[in-house]
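Every protein chain but one is kept in place in this view of the complex.
For clarity, chains are labelled A, B and C in written order, and residue numbers in each chain start from 1.
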Amino acid sequence: MNSFGRIFKVSLFGESHGDSIGVVIDGVPEGIALEREDFLFDIGRRAPGLKGTTARKESDEPVFLSGIYEGHTTGAPLAVVFRNENTRSADYAQFDAMPRPGHADFVAAVKWDWENDPRGGGHFSGRLTLPLVAAGVVAKKVLEDIDIHAELIEVGGEKDASRWEALLEAAAQEGDSLGGIVECRVDNVPIGLGEPFFDSVESLISHAVFAMPGVRGIEFGDGFRAPRMKGSEHNDPFGPDGPAKNGAGGVNGGITNGAPIVFRVAVKPTSSIAKPQRTWNFKDKKMDTLSVKGRHDVCFALRTPVVIEALTALVLADLV
Amino acid sequence: MNSFGRIFKVSLFGESHGDSIGVVIDGVPEGIALEREDFLFDIGRRAPGLKGTTARKESDEPVFLSGIYEGHTTGAPLAVVFRNENTRSADYAQFDAMPRPGHADFVAAVKWDWENDPRGGGHFSGRLTLPLVAAGVVAKKVLEDIDIHAELIEVGGEKDASRWEALLEAAAQEGDSLGGIVECRVDNVPIGLGEPFFDSVESLISHAVFAMPGVRGIEFGDGFRAPRMKGSEHNDPFGPDGPAKNGAGGVNGGITNGAPIVFRVAVKPTSSIAKPQRTWNFKDKKMDTLSVKGRHDVCFALRTPVVIEALTALVLADLV
Amino acid sequence: MNSFGRIFKVSLFGESHGDSIGVVIDGVPEGIALEREDFLFDIGRRAPGLKGTTARKESDEPVFLSGIYEGHTTGAPLAVVFRNENTRSADYAQFDAMPRPGHADFVAAVKWDWENDPRGGGHFSGRLTLPLVAAGVVAKKVLEDIDIHAELIEVGGEKDASRWEALLEAAAQEGDSLGGIVECRVDNVPIGLGEPFFDSVESLISHAVFAMPGVRGIEFGDGFRAPRMKGSEHNDPFGPDGPAKNGAGGVNGGITNGAPIVFRVAVKPTSSIAKPQRTWNFKDKKMDTLSVKGRHDVCFALRTPVVIEALTALVLADLV
Partner (left out) sequence: MNSFGRIFKVSLFGESHGDSIGVVIDGVPEGIALEREDFLFDIGRRAPGLKGTTARKESDEPVFLSGIYEGHTTGAPLAVVFRNENTRSADYAQFDAMPRPGHADFVAAVKWDWENDPRGGGHFSGRLTLPLVAAGVVAKKVLEDIDIHAELIEVGGEKDASRWEALLEAAAQEGDSLGGIVECRVDNVPIGLGEPFFDSVESLISHAVFAMPGVRGIEFGDGFRAPRMKGSEHNDPFGPDGPAKNGAGGVNGGITNGAPIVFRVAVKPTSSIAKPQRTWNFKDKKMDTLSVKGRHDVCFALRTPVVIEALTALVLADLV
């Protein structure tokens, strides 16, 4: 379903090549100052134009349909839309016969019986993360002092950021793509957020994060290193000011313990690559060669930190 | 909240040292043959008694309160309870002053203002996974041909299972504990399960799995190796019978693609250890030494595969 | 579905002739003093034994499985069950062939493909209102000063209560049954409860009240007289202390306005009657005569005020 949250609740809609995409945000407290400018910074962080991101010029101007009156939220649902422009639908015609490896083309066609909008990934497009970022801006306002910061810590297996540009360029030359790892850290978290048994903080954050296309894994605190540690190493003893270390990533028993929430997200390499791939042609019923032309990110992970912040903000705004 | 699922819906209740724990399962189709014996195998897989698991004798006998009539489900909610016995509440008295590192003692006390039941981890106890396993048995019946199998693939960083016993014994000697990694694989998955944008298959499975106490990470398919691969390596081209490899773990765009769903779960080392830990004494307001006596698993990861199967079954039963 | 509420959430289970019936209440704040005695008064008001109610001796003793520790709620889910006893299942055998007019026998058999538990109305039995009353007791505690009072204002069309006994006796003699109207009034209601657009106070209360078997209508304030009034008569002008009259029943635009919430509920006459009814015999495929023996209320409306209070309390506890 296209809604998330119980109290602070977002409903997402739109296909990348339809009229518009947007989001309805319900449960926004009244009286929050909110204007167009508040959205531009985060929207800009998601925008293409960085090295390794797509050359498409997207229309990223938010239009507010409801929920704001004289510069403040009203308590009624807030609807924000973005018009779609600058799409080249013809780019996508061939994928009916040859669904792109790594994409939802195939499963969407089966699930919706070939009635879905195939253009630009339709409702699966990464473009849907744009209204999410807008919802995240609102959520961050609700969270006030809670500070969410995500950043890329690895590209193509390389941790040293000074080498990323060369890697991206090389991959672009080959017509190939790279993945990355994003780390997100939340500071000033009140103790006690999380609603076990089923709505642990990790459950909610991972639920939200795996909604972002292209995520392959998530780990909190020591993450996949934890099973290789002993209890005496992994446990976080308490000190006078709370946990003295943070192997748990800020969460015990599904509930925040006052330490920063820390988690990492594995983002796959972009699926759309120019490099020829041998794959099945469903029309001709034979193996065939596919080269995905279009304009695509070499490494879309570069644009995801702000999306992960937004998703985290949605979860926390629903909990506080 | 203590419910999970939209159509096939479980509501969990109970504290480990209260009268009973149990689960109400709503949305069970009518007419499924179901008897006590169906539950014993999976309940047995979760039971202590294996090397490296606690010596407590738990009462694991399921009692059916409703929803079954003449050996078949009726379509009405199915309630299953397990009585608690053999508890030594005195074991837990000291944790008021010194919350156990890695446990929910501290956050639960803050969140519920010291009104929670502190005995045995209260509502956070691993014992709550017992009714989950029972719910999983029902879910598996609903899933019919879909086959879910989870197993431990790593203990204390060691992949070779023949060395686990020695590792467990050594850790027990030290009064320490070990973690593990569980791999779960689902076969015979129909194409098209998953409800993006927010209810992707990975979102739902990770939501459920992180409800299990002690999980630090989850990854699908290539997982955290994916960001180190190129698109041309990670992509799964199609062959005549569906995806020709399974780097995505059976899911594209949040929807099952017909390949097996494959994921791995990082389970932390048991938090309760006899080995002395320096931690804060909240009563005396000074650092102090804590040695958790009780009877605890050296490596509770050994008991988790059947729980992870159950959680996965709940997700899939809700989707089909 | 068998759950109700978003924050204060109840999950109901059980069939009248199974092992037990019960309720799991999630979202109960911690630290509320609660003991067995708190439940007995309301449970007693629902009990049979009054003139015009069934002669069955039900087991109405609440058993608490979880959520209470040392006489106070813990913040974890509270499970209460009632064992079923004293049932004569044989009474119900004939209804397979001849579903009782006015009952759910027929629809339940079709919906659940004849797998449902037919004894005593199964999951549809009025006995399920017993755990509801228990949940209502907890909800009333949560509501503190908000005072909910329901009472019968009409039996068999007669408003004068002194004549009810004679009416009931006469109906019993004929083997027939009577209905009634219950009025519920909530005092000390804070202004601002209700979450339009869809969760207006009237929406939530009517949703809950129509879950009670045998309700045919509900009206707030002037109710069905309102459409016969002019705006100038029906409108509630404001005075210095809030609305000066209460034609709206305490709710404007779906939100409480500080005046008492007032509504009336139409309860049908008991469907099970000894008086012979001509109805279809589905086995013999012909019209036949049915006389429902068993032990049934002449007028079950007499037992419903406390149930309507409980349902109202559930709604309000979820809103505050």
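Here are some notes:
Note that a residue touches a chain if its C-beta (ideal position, glycine included) is under 8 Å from a C-beta of that chain, and two chains touch if they have at least 3 such contacts.
Computed from a predicted model, the values in this text were never measured in an experiment.
Touching the chain that is not shown, out of A:N2, A:T129, A:S232 or A:T312: A:N2 (per the contact rule at the top). When the omitted chain is restored, the residue from C:S20, C:S206 or C:T312 that touches it is C:S206.
Residue C:G179 is the one among C:G52, C:G179 or C:P305 that touches the chain not shown. For the options C:P99, C:G136 or C:P305, the residue in contact with the chain missing from this view is C:P99. Chain C residues in contact with the hidden partner, per the touch definition given at the top, are 1-4, 12, 99, 101-104, 106-108, 110-111, 121, 123-124, 128, 154, 156-157, 171, 174, 176-181, 191-192, 194-200, 202-204, 206-208, 210-211, 213, 215-224, 226-240, 243-244, 248-249, 252-257, 266-273, 275, 277-280, 282, 285, 287, 301.
Mapped onto chain A, the interface with the missing chain covers residues 1-3, 9, 11-15, 18-22, 24, 26-27, 30-31, 63-69, 72-79, 81, 111-113, 115-117, 122-123.
One rule holds for everything that comes next: only the chains that are shown with their structure count from here on.
Averaging Cα coordinates per chain places chain A and chain B 26 Å apart. A separation of 46 Å divides the Cα centre of chain A from that of chain C. Chain contacts: chain B has residues 1-3, 12, 111, 123 touching two or more partner chains.
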